[in-house]
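Note that this complex is displayed minus one protein chain, with the remaining chains in position.
Naming follows writing order (A, B and C), and every chain is counted from residue 1.
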Amino acid sequence: MDVDWELIAFLVLGAFEVIGSILVVTNKRMVRAAFWLAMTLVTIGAIYLLFLSEFVFLIQVIVYAGAVPVLFVFGIMLTRRTIMDEAGPEGGP
Amino acid sequence: MIPLQYELLLSAMLLCIGLYGVLARRNGIIVLMSIEIILNASILNFVAFSSYSGDASGQVFALLGIAVAAAEAAVGLAVFLGIYQTHGTIELDKIRFLKW
Amino acid sequence: MIAYEWVVWLILLFPLAAFVLIGVLGRYLPEGGGHVAVGAMAGSFVLSLYVFIQVLQQGGLGGAFTPQTIEGFVWIPSLLPENSIKISLLIDNLSALMLVLVSFLCLLIFIYSLGYMHEEEGKPRYYAEVSLFATGMLGTVSADNFLQLLIFWEIMGLCSYLLIGFWDRKPEAAAAAKKAFLVTRIGDVLFLVGVLVIWNVFATLSFGEIQRKMASLYPGTLTPQLLTLIPLLLFGGAVGKSAQFPLHAWLPDAMEGPTTVSALIHAATMVKAGVYLTARAFIFLVPLSSAVEPPFTAILVIAAIGGFTTLFAATMAVVNFDIKRVLAFSTISQLAYMFLGLGAGAYIMATDVSRGEAVDSAGYSAALYHLFNHAFFKALLFLGAGSVIHAVNTNDMREMGGLSKPLPVTSKVMLFGALALAGIVPFSGFFSKGEILSVTFDAGSLNSGFYLLWALGVGTAFLTAFYTFRLWFMTFRGEYRGHQHPHESPPVMTVPLMILAGFTLVSGLLAYPMQGFGNLVFFQRPEAAFPLLGVPFQHLLLEGVSMGVAVLGLALAWAVYATKRVPAERFTASRGGAFIHRMLTKRYWIDDAYDAFGRTVVYGTARALDWFDRRVIDGIVNGVGRAGVVVATGTDRFDRQVVDGAVNAISLETVRTSLRLRQRQTGQVQSYAWVVVLGIVVVIALMFGLSFLQRWWSGLGR
Partner (left out) sequence: MTYILSLLILIPLVGAVVAWFVGTSQRLAKLIALGVSLIETTLATLLLVGFINPGWAVFFGAPTTTPPPTPGAYVPLYYMERYSGWSQFGFNYIVGVDGLSVPLIWLTTLLTTLAIVFHWDEENRPRAFFGLFLFLEMTLVGVFMSLDLLLFAVFWELVIIPMFFLIGIWGGPNRRYAALKFLIFTQTGFVIMLLSIFALYFNSAGVNAAVYGTNANTLDMTAFLHGALRHETGTLATYLTVGLQIPIFAAFLVGFLVKLPSFPFHTWLPDAHVEAPTGGSVLLAGVLLKMGGYGIFRINLGILPDATKNLWWVLAVLGTVSMVYAAFVCLAQVDLKRLIAYSSIGHMGFVLLGASSLTVIGVQGGIFQLFNHGIITAILFMLAGSVKHATGTRDIPELQGLAKVMPQFSFVLAIGFFASLGLPGLNSFWSEFMVFVGAYGSPNLGEMRRLIIIPLISIVVTAAYYVYTMQRILFGEVPEKLGHSHDLLPWERVSYVVLVALVFLVGFLPFLFLGMINTYTAGSFPWLGGL
């Protein structure tokens, strides 16, 4: 039996992806959410690599994985007095 | 070769997760993050179809989408910063500008 | 050829310059610029004499002076140069003679005016206007074409109008001026039509050109009807200007102007322009080519109007008591003689031409001879009357009488004039009047209608002598009936009178040294108007008859007014006599009829049209406007209630609905996002559902 490594890699990465994004939207702590977001973005970049689109992967890593989460962190930092606290009115974590 | 159905399934799942974030979370920044996820779902589609059809224009669109997403994130954050400075909060249920 | 032909222009320009100078600076000139006017006129006279002598020298007696045109500038340009209308002067025998005559009379009368007008206000105006008048008259007689003639003719009409109305405070003067202008204007319009017709037929207006083109255009472009029509239209102008029936009514009223004006314009010069024009119209009446049938109808009309008017006007002169009006009626009558002579002469000449015989221009010469003589003696009579009026301050002969003692010079010169007018040998009127009558009698052998006209002429000769001496006896004989202290006029007035009196004696005899007046006016062949000498016995007899009736008339006047042996009341007492007297005093009611016509028909039409304009046309306009307002009100109501109502209802309902919908608007982004998502779901569901349905349907169809 010929093992389809590509498929396996895709399934693994897809799982990471789904779990990571669920964590993003459900996490009470925003900074963590931002980190999980960075993770999902890198993961999805890897999936692009599977689809033989290395240039898009590069851009994805540079723009998304690098810049956007940093941007979000700055956003969080500027809208919270304390960065690590989760002080949302949603009632804590 | 990864079957297209798998890829579409993944994309749909990401879309739904993002949609949940947009609709359910009240924190504006989280909403923005969810939007990023939705965008990534669609970009994934572009890339996948490009790969299957052997046409490079899907990748071009993907690049465009990335650029727009980045810009959109920046603008969105700026808007929330502005709102925060005027209203002291970015909780979406407290922001009622749209109510006339 | 005239040496120094620019001199001819100066004849016109002198009085024109005087007009401008007096018009602008008259107030600052001594005697209101009278001396300037006299000086200018003297210059014109000298130059006219110069031209006349040259014409005589070159033409010689009985020889031909080639008519010469002195070119001026173009008035109406045209792409074809020969169709342009130019101002240019024509010098031939007739115009040269007229220039001398006019400038001489103007000169004398201007000099006389210095005395007569001395105490008047508005002298600058007077002298400016008479100078302009002199320009007009000189221009008229020297015009080279009909249009130019018409222009100067109308300038004269304007001056006549202004001078009749010289005493602007007198309402009668204003009315008379208006009447004169309008009545002559009717004639002028006919003249204008004549000019239009000539232009369209001949493509030129110059006398010489017309004569040259005549034969080639007949009977194609120039139909016989047109050939009859053209001289009649021109004669229409002459009728107006020379106050012939039926346009005679203005001349007696024109006596409201100063007496000098009456003498100059309404006796000696302007009214003669009609005769002059008719003489110029001889190029149509007597075409000088046997190929052209002469317009005998037109000739007969001219002669008939002349013959009729002569008696018609003379009868009215008999009953008038205004010294100037008597003379005015007499002027009309004498002018009519001239037309009669022209008509009869033209008839004879035209017959000669159509028969191919030598042309006998006796009638033409005689008429112009009478014009020449009449200018002198009528000017003399008017100026004499002016002298009388100056002395007694009234026009009414009933307030005069016995004036020969205080006014010795005036009475003598008036006697000269009266004798000339009555036609007593050897005074000038005798020669020319007798000539006209004998020509008329001659024409009778060609058309028996002329015998009747001759009879009218003879009757007029009788009446002329009668009313002339009635005037003289009533004025200078008997007892003074007025209340003034009459005294003789100053020399500045009497000297011109004496000069004129000399001319009344001489001008008739002038024909002898010239071997006939025809040599002077020279139409085509020099047929002498050669009084009394070398003429057939029949002519002597005819002239004897005309003088005989004149003597009879004189005798009757002497009997009635000088000795009062036959009182006039005997005539007016009878019923028929009273009616005739009344009819004559009322001038055959013609003036009344004209007034009534003007008041009712013309002014009535004007009022009616004015009413029409205000009520009907403007009414329609305003009605349309009002209808517009009504429609506007209606649409306004419709707009407010129906259209606006609908609009308002819609908007009200919208507001109500939106108020309800507003509650659904939470203002929260996420609730909107929910709607968006739901919408997407619905769209997707529809798409899938529809495609499913379609597949299902096609599956069914298969």
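Observations on the structure shown:
Definition applied: a residue touches a chain if its C-beta (ideal position, glycine included) is under 8 Å from a C-beta of that chain, and two chains touch if they have at least 3 such contacts.
Everything numeric here is computed off the predicted structure, so don't read it as measured data.
Shown chains touched by the hidden one, complex as a whole: C. For the chain missing from the display, the contacting residue among C:Q57, C:S78 or C:S216 is C:S78, taking the whole complex into account. One of C:V7, C:I70, C:I151 or C:L584 touches the chain omitted from the figure, and that residue is C:I151. The chain not shown here is touched by just one of C:R607, C:R640 or C:R662, and that residue is C:R607.
The hidden chain makes contact, of the residues C:L192, C:A422 or C:V669, with C:L192. Across the interface with the omitted chain, chain C contributes residues 73-79, 83, 147, 150-155, 158, 161-162, 165, 168-171, 173-175, 177-178, 181-182, 185-186, 189, 192-193, 195-197, 199-200, 203, 598, 602-603, 605-607, 609-610, 613, 617-618, 621, 625.
One rule holds for everything that comes next: only the chains that are shown with their structure count from here on.
Taking A-B and B-C together, the chain pair joined by more C-beta contacts is A-B. For this pair, chain A with chain B, the centres built from the Cα atoms lie 12 Å apart. Between chain B and chain C, the centres computed from C-alpha atoms are 108 Å apart. Multi-chain contact residues of chain B, defined as those touching 2 or more other chains: 26. Those residues of chain B that touch chain A in the complex are listed here as 1-3, 6-7, 10, 13-14, 17-18, 20-21, 24-27, 29-30, 32-34, 36-37, 40, 43-44, 47-48, 50-51, 59, 62-63, 66-67, 69-70, 73-74, 77, 80-81, 84, 90-91. Residue ranges of chain B in contact with chain C, taken from their complex: 19, 22-23, 26, 31, 92-93, 95-100.
The touching residues of chain A, counted against chain B in their complex, run 6-7, 10-11, 14, 17-18, 21-22, 24-25, 30, 33-34, 37, 40-41, 44, 47-48, 50-53, 55-56, 59-60, 63-64, 67-68, 71-72, 74-76, 78-79, 88-90.
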